[in-house]
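After the structure tokens below, expect a handful of questions from me.
Every protein chain of the complex appears in place save one, which is left out.
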């Protein structure tokens, strides 16, 4: 079980969290202006890298706050945690998030 | 005198004395299959056997069938809800029924039946709906009440006093289990015998295209030119597709399973309970094989979180109190590629000569012969087989999804 | 026509009391509880002033004190979320006071008094009992008096306050209260000798 550092509550067990998939996927400014392909990309298509991945978590059983994390999907190690609205922290060369 | 003292493990068949060679990769193949799991091996087998395409390499980055093929709980069934799904899974089940003879390999296919339990009134409605759909699709399916469940599998606790009582189950008698290594090796041996090169420790690191068409793969063992490339990489599909700039609607998640010690036979069938995330059978030697729920996060680490196993155990003991003192011997995890509608993606891609077979989530093993056959057809004809035609990548754009999540678990 | 209130653990009073001496367990029913969402610092300060108890500035803590509404506590629930807990019957005047103090600042004040009930646990084994289902480190060095965390206890969400040396308050959603009581009773089993 991962120990996830909630930016507000500190490290807590994974069971307290809800996973939210890829981070930084913004709701389109004007969905009606998108093609079906573009809309499908927003609705269904996500990055799925083997390696560092910027993703969302919610501390659902705690402070109920969503936050972002960069986690290496190979090791499940959390490389960084940051609040919504904050930019992704600088990471080392090997931890660059694929996009 | 009867030999009542026959040791319990004496009856299991041995593997053959020869399986396959380990050739150096050639410079070029007509078809390169990426991924030496069950699907990759079956695809190569049917390419050779049905379509006469034998200049084929199966590239495996580790050891053959060492991914999800070696990690799944070997349940085989075809009782899916939608016509599209039941089509390909039933095709597969029919192939399973002749596979041992086809491959000349003892795959221990055992049609012991599968019970899918219902625990709520909505489960019951959904189950009956599926049974009726299955029957009209020519698939053997029955709805059984709790007493019927007890008759088929006497160790299931059908008491109505438990937290989520069993209200009944769907039953597919022709469903069952097989022995995964035997299946994979059967395909591998037969494919090899027809001229397919099985190349292990060969990781694909890149793909070359020219004029919108695939031409070669870069591997840890050098460049291999290819007329066609077929991806059968399950959890790693997204990573491979990305090499040609193709994005897939997939998330790779850990899926855990576990096994107990060998036990005297107690469990004659396969029991699945989606509501409480338990599926369990007793394998040929006597071990209980159980699968858990999918871990929520993306992960390529082939390990999940242990609380998932603990939750699974508490659910399992509610259903099977007699498992209390069975022992967990080994846990492991695979990487399942889950699509938004819980259905696979099998077919052509925008890149000429590149074919996609992925998104099977937890359903991959049972589909092995069926998708191997259909995917080989797709590759050979550059056109989907009727059974995989609905499972295009384009469906996520048009909205023609095949939603097999089952009825959403919402309530009034 | 009578309309006596019933607390979620009314039926459990005797069974919980019987857990002593393993653990002293008692429900504190009907407390006034208001969920406050506010992030503006001056509004937070004004609300604290109105209650006579400053809002907790530190995550995962609570403050307590006495003011115009008697003894009350303010629990940190999130970066812009607090729970004001006071004696029974005061929810309406406190809600009014909080609204007034908030002024035009963004936020909300909601009466959630019956949303949760409080169970007070006390005794030498209190940490042992909780550790059977709570993954948060409750060692005094890690969770001193004044700590307030939202977490899971076995299979229910709780708000857990460290209110004394060997004393905790557990706030649980009313519909889960019976489960909590059953779980506590079970977890005390080994400590009842």
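Chains: A, B and C, in written order; residue numbering restarts at 1 for each.
The definition used in the following text is that a residue touches a chain if its C-beta (ideal position, glycine included) is under 8 Å from a C-beta of that chain, and two chains touch if they have at least 3 such contacts.
Quick note on the criterion: contacts and distances are computed from a predicted model.
What name does the UniProt record list for the absent chain among "Disulfide reductase", "Branched-chain amino acid ABC transporter permease", "NADH-quinone oxidoreductase subunit M" or "Sarcosine oxidase subunit alpha"?
Listed in its UniProt record, the absent chain's protein name reads "Sarcosine oxidase subunit alpha".
Can you list the shown chains that the absent chain is in touch with?
Displayed chains contacted by the hidden chain, ordered by label: A, B, C.
Out of C:45, C:96 or C:190, point to the residue that touches the absent chain in the complete complex.
Touches the omitted chain: C:190.
Residue by residue, what part of subunit A touches the chain that was omitted?
Where subunit A meets the chain not shown: residues 1-3, 11, 13, 18, 20, 26-28, 30-32, 34, 36, 39, 42-44, 56, 58, 60, 64-66, 75-77, 84-85.
Tell me which stretches of subunit C touch the chain missing from the display.
These residues touch the chain not displayed: 1-8, 11, 29-30, 35, 37, 106-108, 110-116, 128, 131-135, 137, 139, 142, 154-156, 173-176, 178-179, 182-183, 186-187, 189-190, 192-193.
Tell me where the left-out chain touches subunit B, residue by residue.
Interface residues of subunit B facing the absent chain: 5-10, 12, 15-22, 62-64, 66, 70, 83, 86-87, 119-122, 124-133, 135-139, 162-164, 181, 200, 260-264, 266, 285-286, 303, 305-306, 309-311, 313-318, 321-332, 340, 397-401, 403, 405-412.
We take it that only the chains that are shown with their structure count from here on.
So using the touch definition from the top, which pair is joined by more C-beta contacts, A-C or A-B?
Between A-B and A-C, contacts are more numerous in A-B.
Once you find the CA centre of subunit B and the CA centre of subunit C, what distance in Å lies between them?
48
Could you please state the distance in Å, as a whole number, between where the Cα atoms of subunit A are centred and where those of subunit B are centred?
For subunit A versus subunit B, the centre distance works out to 29 Å.
If I count partner chains per residue in subunit A, which residues reach a count of at least 2?
13, 15
In subunit B, what residues contact two or more other chains?
Residues: none.
For the complex, which residues does subunit B have touching subunit A?
Touch list, subunit B to subunit A: 236, 238-239, 242, 247-252, 296-301, 303, 305-307, 337, 340, 396-398.
Under the touch definition given earlier, write down the residues of subunit A that touch subunit B in their complex.
The touching residues are 1-2, 13-15, 18-19, 21, 36-37, 39-41, 43-50, 53, 55, 71, 73-76, 98.
Write out the stretch or stretches of subunit A touching subunit C in their complex.
Result: residues 8-10, 12-13, 15-16, 61-65 of subunit A touch subunit C.
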